[in-house]
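Structure provided below as structure tokens; questions to follow.
One chain of protein is taken out of this complex; the other chains stay put.
And now, subunit A:
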């Protein structure tokens, strides 16, 4: 048998030990056999005279002292409490196991970190003492999330909401104290919920803080609604623009192409459509008689006339006189300027010309013609304005179509 040098004999033995533990992952193996050579050498130095004698030892001498490397490896592994992974291909792990293993690993790392650093232990101890605060916070986060679903705010405003919040707090604290939910499945479920709460805590905090900062006391949603309404109101202030220019009047024509007077217009939410006065760009509903220019719709001075009824009829501003407060008021004998229809009539819609009385009784030609008139003729026909006389300026649309 060849005589190995000191390091060779020890290295060979250590390598044989590692060989027997090859099934372990590299990190665990390193953890388990790190410093093995030093330990073996120290042990041998107890038996032999000195380093020179150590060099004379061969593999069999090491085996005599430490036993079979395989047995040594087993003893090392068992004492360290490390299980050998089963032989063969690695078994598939479920996602749950992967998470569980990661959790265990994390816990081990954490314990090591805590063991090695005094400040980590101090901080960890402090944080751990804050656990009851987290229990309360967790309950509140659940309250806010559930509350947002039913439109209530981060602060309970009713007895029911208070009772619900208190119930959540009791449940959260009791679970935190280990009073229930210790079954494996329930625990996992609650842990997941708790984790979601932890993640949601910050955005919930931010949203609630801004809500409270806005002085909102009617709940999260009412605050949102307020903002929405003010947005709608400011949108209303824009009046109606056509091609980027403020409309000063609107004209409604029916499917038969004939004017409809006193048509009331609202938006998709039922908000009245009101045009704006040209000086400040405010809706006419907010006009109190300050100086403006152009004509003033009747509705701006007469509350009986809705301002979403079109077309507007006007008073000329020249006919206004300042009252005692300096605000403009129409003179008693002011004449009404009737709206000037831009066209006496428009082309009737297809449905109107095909005359489907079931869906559109107005589609029947108003002049009682037996056969449907040609659309071109119809466009030039003088409308029989149902309720309002077209103004004198309607002379461009001459009544050429009248039989």
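Couple of notes before you dig in:
Here, a contact is a pair of C-beta atoms (placed from the backbone, for glycine too) under 8 Å apart; a residue touches a chain by one contact, two chains touch by 3 or more; residues count from 1.
Convention: contacts and distances are computed from a predicted model.
Hidden chain, UniProt protein name from the list "Ferritin", "Substrate-specific component NikM of nickel ECF transporter", "Transcriptional regulator PadR-like family protein" or "Putative sterol carrier protein": "Transcriptional regulator PadR-like family protein". Among A:26, A:79, A:128 or A:242, only A:79 touches the chain that is left out of the view. Residue A:36 is the one among A:36, A:141 or A:169 that touches the chain not shown. Residue positions on subunit A in contact with the hidden chain: 31-32, 34-43, 46, 51, 66, 72-73, 75-82, 108, 111-112, 114-116, 121, in rising order.
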